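Complex shown without one protein chain; remaining protein chains in place.
Lettered A and B in written order, each chain numbered from 1.
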Amino acid sequence: MAPVLELKNITKRFPGVLANDQIDLTLEQGEIHALLGENGAGKTTLMNILFGLYNADAGEILIKGNHLVTGSSKDAISAGVGMVHQHFMLVPVFTVTENVMLGDEITKYGEILDRTAAADRVREISQRYNLEIDPDAYVKDLPVGVQQRVEIIKLLYRKADILIFDEPTAVLTPQEADELVNIMRSLVNQGKSIIFITHKLREVLAVADRITVIRQGKVVGTTTPAQADQNTLASMMVGREVDLQVKKEAVEKGEVILEVEDLIVLDDRHQAAVNSVSFEVRAGEILGVAGVQGNGQTELVEALTGLRSPLDGKIELLGKDVSQATPREITEIGSAHIPEDRQRDGLVLTYSIADNLILNTYYLDPFAKGPILQQEEIYKTAEELVEKFDIRTPSIITQAGSLSGGNQQKVIVAREFSRSTKLLIASQPTRGLDVGSVEYIHHQLIEKRGSGSAVLLVSTELDEVMELSDRIAVMYRGKIVDVVDAEQTTKEMVGLLMAGISPNGAGKQLEASKKTKKNKTNNK
Amino acid sequence: MNETKEKAPQKNAAQIFFEEMRGGSVAIPILAIISGFILGGLIVAITSDEMYIAFQEGSTVLGLKIGFNEAVEAFKALFIGAFGNPSEIWAAFRGGDDIAIQAAIKPFLETLVQSTPFIFVGLSVALGFRTGLFNIGAEGQLVIGSVTAVWAGYAITGLPALIHIPLALLIGALGGALWGFIPGWLKAKTGGHEVINTIMLNFVAANLTFWLLKYPMLAPNRTDPISPDILDSAKLFRFFADEEMRFHIGFFIALALGALVYWFLFKTKWGFELRTVGSNPDAARYAGINPARSIIIAMSLSGALAGLAGANEVLGLNHNLAPAAATGYGFDGIAIALLGKSQPLGVVLSALLFGTLRNGGNTLKRPPTSVPIDLILIMQAFILVFVAAPAIVRTIYRLREPEEVEEGVFVRGWGGS
Partner (left out) sequence: MASTTTPIISSEYVSPTRQRVMGFVFLGIALAILVLFAMQVEPDQLTTFKMKLPRSEVDIPNWVFSSSLALNILWVICALLGGYQLVRGFEKRTNLVLGLISGMFIFGFLTWATSGDSLNLAGLLRNTLLKAVPITLGAFSGILCERAGVVNIAIEGMMLTGAFVATVFGSLTNAWGGLIAGVLAGGVLAWVHAILSIKYKTDQIISGTVINIFSVGLTSFLSARFLAQPEYSYLNSPEDFEIYKIPILSEIPFIGPIMFERNIFVYAMFIFLFVLHFGLFFTRWGLRLRSVGEHPKAADTLGINVYRTRYMAVILGGMMAGFAGSYFTLGSVPRFDELLTGGKGFISLAAMIFGNWAPIGSLGAGLLFGFADSLKNNLALLKVAIPSEFLLMAPYIATMIVLAGVVGRGQMPAADGQPYEKE
């Protein structure tokens, strides 16, 4: 029997990058095939080609042995391909039914929507695949996990046989992720085939039947969970032996730099995103904040940096109450901030590197005397920082927007590290960066700690937090579930805490889950 | 050290010019202007009766030739209207007769007079653009500025000109600033989009002015809505005694403000703040800048510049105020700011072009050409299209694509935030 899907020789070139280089991939009926690769390895490009959002420069796509002429997602949809996008493709102000039927509407008398019939279809699908949903609810009122269910129903409504999941667990809590795994399994059991795109090694090993690793647009190899482990997959992904260990020397912990007490912060929807959080960070330590995305980390950092004023609670920086301070006041007291979204918050992409390097010090001597900017001084400093932090750029008047992601992050690091600060708040500092840049940033964070600074590292990458932190605070639903010593804990333990399982219960749960896992492997 | 300096030269006007040249930023406005003139000429030709008569009675070639001639004649009239007759000027200067010289350069000076309000409104809109704001309400700010300035001109008495003129200008600027402050504040505090609010305020300003001129500010012994004449001490200094020679000091004030706006935007920390907010409000917040404050400041300054345009008109030219139908200055300001790439130097040059067109258009509409002055509006619209959609010009003239990040969209929905 022919494989349900064959990608042959797919090549896609973007200006300056070869995003896909002769990629071959086959998907068998009823399998979960993981597509593993770093950020920027070309996974999403490949899937967008399959889904008709891009046109490939070369190569062909066969579905059940038939050629698929791509060009629009319409063709892909009618060939039975469906995709759950990383960022949900849902219209918030439409109901579940409207979202599901959009583009393939059930109508009566030609053009008139038959909402009742469509809602019945949605209900039918949701029962058949065990995806609980209210067809008449507005999508904007649904939690993230349920929204993802709507995305899946959209595909099933279109009778898709080949389902592509693009980084589906990034926004899910561990339980939601577990449930997604169950859903994927049940889909496969009912005859669907799944491509699962991810860069998370553990998930791949837990779910996939086969694993294809791609690196820099090329297929590195295909393997199975039985043949591979995390280390082999990691080195396939990166292309060399990866030393996941970061060497860090013991540093004497100093005074308390940042102290947070009973902090409550509301999100944009006026709900408590940070709920009675307390912790402290001392000089010479890295406090990692672990947690699934969307558990209040963003709001916590915004409150600590003055971008969002907390509803209640106390934030003390170097002994001063800064809970209602402006970002500038906090910066001036001595806090550095690597923002979560560097292109949105950290840089002005149309500005030169020089201007970006003084983005929060432009008004201070020597960059400004009175109201007048001192251009010469600004350029001199920029030259020095570009040199010191190894920012790869043609010149200091190059626009920040034309730099690579890694170099953009270096501009931010250079700016924040060149000031004398006592606290560094780094939020997702390595998101979307290549391995080289990740190592560079990790090295810089360790150095900052070594220089006697307090570091608050917020990351959703559990490995990163485990490696770098001295202590780890785990956030779940706006609360800090527990603060644990990094040396004395395990990934499994932190993982359970991330799922909101209380410190006492965590040990027992761990035992239990190990047993189930064993059972599962036996059944196979 | 020397090496550093070489690598990082001062960004002066000339350097910006060449930098922009490379990216086609200067080439595009120039090509846009040329294209606008060609299309304008085309319209003159195809709406001329003579051409059709020639087509019918003569040949196609003759028709085309006549059409071409019509267009050339129109532009000749336009340029003579705007700059004077070169041979007359030459003769006058050779003759050395003051009166003849005055008469000869009068069209050119009148062009400068016509350009003056364009400089103000262009700067007004450009300052908004630089802060990421679309001030479509220069029109209303200008009207309010002229109302407050004219009031200061006739109601405040007993001051010497040296104090009265700056005071009246200042009050005009303040009036405009108030009219800019309102949408700025609304944007900063409620997120209401400034495009809608400034359009609404244009109409409010027009109605308010009409009412003011009908009742509280009505000139004595008049029934039609018109304000009293301003005092002599508030009139902007004119360079010629002749009533017909309207050239006044307002032009130089406008130039000085152009320089001031350049210095403010690119050389001071305040300008840095506004530009940062304009380029990326999130990053501005992160960097400790208060975007809400910057938005309010920028809209107020933008309004003040537009208010000065109004003050300049009443203090320099009309010396009183009568309600006018929409002057169109607000939309002209948008065109000028875009054509000038929101650079003060570019704005001044664009304003001079618009002043040339406006003044030349007055000659154009008179016989023998008798081309309606509205032709220049059509040409401005074409120029604006080509500036706003550079891809069209690039396609026509086969320019290469720019490498750098182009500036983004202004509109993020009416509700803002």
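Here is the rule we use: contacts are C-beta pairs under 8 Å (C-beta built on N, C-alpha and C of every residue); 3 or more make two chains touch, one makes a residue touch a chain.
Because the structure is predicted, anything quoted here is derived from the model rather than measured.
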| item | value |
| --- | --- |
| Which residue of B:I38, B:V61, B:I163 or B:A391 touches the chain not shown here | B:A391 |
| Of B:A54, B:I334 or B:L352, the residue in touch with the unshown chain | B:I334 |
| Chain not shown: contacting residue from A:M89, A:A226 or A:L364 | A:M89 |
| Residue ranges of subunit B at the interface with the undisplayed chain | 43, 47, 134, 136, 186, 190-193, 195-197, 199-201, 203-204, 207-208, 210-211, 214-215, 325-326, 328, 331, 334-335, 338, 365, 371-382, 384-385, 388-389, 391-392, 409-415 |
| Absent chain, residues of subunit A that touch it | 48, 51, 53-54, 72-74, 77, 83, 85, 89-94, 98-99, 101-105, 107, 111-113, 132, 143-146, 154, 173, 175-176, 179, 266-267, 270-273, 275, 294-295, 311, 477-479 |
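Keep in mind that, in the parts below, only the chains that are shown with their structure count from here on.
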| item | value |
| --- | --- |
| Subunit A-subunit B separation of Cα centroids, rounded to whole Å | 48 |
| Subunit B contact footprint on subunit A (complex, rising order) | 305, 307, 326-328, 331, 337, 339, 344-351, 354-355, 359-360, 362-363, 368, 371-373, 375-376, 379-380, 382-383, 395-397, 399, 401-402 |
| Complex interface listing, subunit B residues touching subunit A | 4-5, 7-8, 10-11, 267-270, 272, 276, 279-280, 282-290, 403-405, 407 |
